[in-house]
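Following this message is one structure expressed as structure tokens.
We show some of the complex, not the whole, and keep each chain where it was.
Chain naming follows the written order as A, B and C, and within any one chain the residues start at number 1.
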Amino acid sequence: MHIPDGFIDAPTSLAAGAVAVTGLAVCVHKTADSLEERDIPLAGLTAAFVFAVQMLNFPVASGTSGHLLGGVLAAVLVGPYLGTLCVSVVLLVQALLFADGGLSALGLNVVNMALVTSFGGYALFLLVRRLLPRTRASVVVASGVAAGLGVVLASLAFTVEYALGGAGGASVSTVASAMVGVHVLIGIGEGTITALVVSAVLATRPDLVHGAAHLLPHRRLVVGPRVAPEGVA
Amino acid sequence: MAAHVHALYVHGTSPLHRAAPQCKLAATVLFVLVVVATPREALWAFGAYAVLVAAVAALARLSPAVLARRLVIELPFLAFAVFLPMVGGGERVDVVGLSLSVAGLWAAWGILAKGTLGVAAAIVMAATTPIPEILHGLERLRLPRVITAIAGFMVRYLDVTVEEARRMAIARQSRGHDPRWLWQARATAASAGTLFIRSFERGERVHLAMVSRGYDGTLPSFGATAAARDEWAWALAVPALAATVGTLAWWWLP
Amino acid sequence: MVAAVTPAVEVRGLAYAYPDGRQALFGVDLCIEPGERVALLGPNGAGKTTLALHLNGVLTAGAGEVRISGVPVAKEHLKEVRRRVGIVFQDPDDQLFMPTVGQDVAFGPANLGLRGDALATRVRQALDAVGMADVADRAPHHLSFGQRRRVAVATVLAMEPDVLVLDEPTSNLDPVARRELADVLRSLSLTTLVITHDLPYALELCPRSLVLDEGRIVADGATEDLLADDELMAAHRLELPYGFDPLAPRRAS
């Protein structure tokens, strides 16, 4: 899914770069607004986790395997703003340190795999979650559906970019049907695995799932003197 | 089995290794943009770019074998390029018995040439710049501190996290795990969930360790020193040369 | 040499290099009889864990061979070998990944094809053996470190292995958890290989020890004799802790 250099023309790449910068600026602003300094190491570790999970192979069908893209997963786990930042940092590091994904296409890749996937996917997640009862199972189902559709959204974004400034050769409709067709299959895998990962985190540390925060019981604050433990003078 | 994330850095003392990272980053990005903006019909221009990249790689004393091995990263993308001439529309030519679209062939060539040059340039940059330096360079290029800080923590904990994932995979295999179908992936996914919890909790502990050493929300910045004017001049000479080639390519376009 | 009994573990001329070219093992020979409890000693970086990963075929020998109860560790016997050799890894968190302890213990036998009552019985027996039957429904994450280590042993016992391999079982354990684990291991009477740099623990648990250094077995003998050999210990970066006398237990008895 990482677009290399030369796939999409320079004007479209630069325009996508501008969109990416704007989107990330919003994310930086939002996280600086509402979150504490603690979140910088946490985001770094989450980004390392996304990178590691992209290296983890899951079986798809006998003999073949795929890997998680992780955009919606990150958004459900740490919220869409921080999640988008984490995935964008992963893309940046992959492009600069590992020559994975073109440098001129970094904006395109951030738009497709971070902005569109995380925000589009998170919006779908909220929508599906609202349609279902307020349970953990609903969070799991919603994250799976959103992750699957998020991948398809990313492939649609790619098709739009191809229509605007693709290297040509094939008609937009051919590319659209091939891209979306393949990504529906990938989406099934992405959705299944995302749902299973979210369900595993919910089983152990439900408090770490941003997308399930509405299910946590409100902690009752005790007002008054702390219960004096024995032995304290 | 040492499943480290193989960074591209190759130790060396060449002028390129010593150059300021922000100059190298800017030069690489500009060079790639020029390449992408060049009309693919100007075959000679791509030859000139290739010579330019090869010259810089030689200056960095990178062996062609290292460069070639790492270009393999690009291989998966070739699949798409190969597929274009077959599905492309318009005028067709016969190449060794296959009827191929001319437009598709041009598109495939463009992707191949530009993609390869882009990867090669990125490899030369990454192979001559240690990872912390790349982060310093990004900082000097005014990337928001939040992004470089997240990237710094990510890079630091990449090997730790990947190693944890690898050990968990070995532990699963050792108990007979051999999933072949998507619906058998539950254990792998559960491991990924555990990996997230471990990463998150490590993040919390790292934060405690930082606070204990006086961290108050602003990360100190180290080593990101300004580059001299002539350092910038040398670095930008490469994309400037490329831009000259690119301009000529547009000029002489049939 | 013809052995009367097939050894539980037999390693001959085992050499191995990592994919990056660094060689870790340089011709390891060892033989463990059924029912023996043996310690594999050596400093960090000696190749102890690498050797362990050859015993169940996670790593494949570059040269030489490994046999488990006579069965060669090779692709066609991998499933069988992984059932027979249970490895308890150094960090229990690497081994415990399911939402509950019970599911974690069931993971191995379920991979062997067990289902229903047979599976439930296996899980119960394995947890009983390590004294953790009452935590089957808890999340591993919420147990103490010592408890997680014992559950990690149970996940392996549930596969009914012939050989139990423990990698640094005492790391991070407090003294009581350490002794409780020793009690569990003694009660199992399985063929056991304990990989450790905790020399007192080796003495407590294993009558026989092997010393691995720089990818070769450099000593093999009674644990107390090896630990009392100052020259040998010093040559291989093994030092007894302050205040520890390896011959004291012998004198006391």
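To be clear about the criterion, a contact is a pair of C-beta atoms (placed from the backbone, for glycine too) under 8 Å apart; a residue touches a chain by one contact, two chains touch by 3 or more.
None of these values were measured; they are calculated from a predicted model.
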| item | value |
| --- | --- |
| Stoichiometry of the full complex in this file, by chain label | A x1, B x1, C x2 |
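As a working rule, only the chains that are shown with their structure count from here on.
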| item | value |
| --- | --- |
| Contact graph of the chains (line, ring, star, complete, other) | complete |
| Furthest chain, CA centroid comparison against chain A | C |
| Rounded Å distance, chain A centre to chain C centre (Cα mean) | 40 |
| Distance from the mean Cα position of chain B to that of chain A, given in whole angstrom | 20 |
| Set of chain C residues in contact with two or more other chains | 97-99, 141 |
| Per-residue multi-chain contacts in chain B, two or more chains | 164, 190-191, 193-194, 197 |
| Chain B residues within the chain C interface of the complex | 1-2, 164, 167-168, 170-178, 187, 190-191, 193-194, 197-198 |
| Chain A-facing residues of chain B, complex | 5-8, 25, 28-29, 32-33, 35-37, 40, 70, 73-74, 77, 80, 83-85, 87-89, 101, 103-108, 110-115, 117-119, 121-123, 125-126, 131, 134, 138, 144, 146-147, 149-158, 160-162, 164-165, 169, 179-186, 188-197, 199-200, 202-204, 206-207, 210, 215-217, 219 |
| Chain A-facing residues of chain C, complex | 97-100, 139, 141-142 |
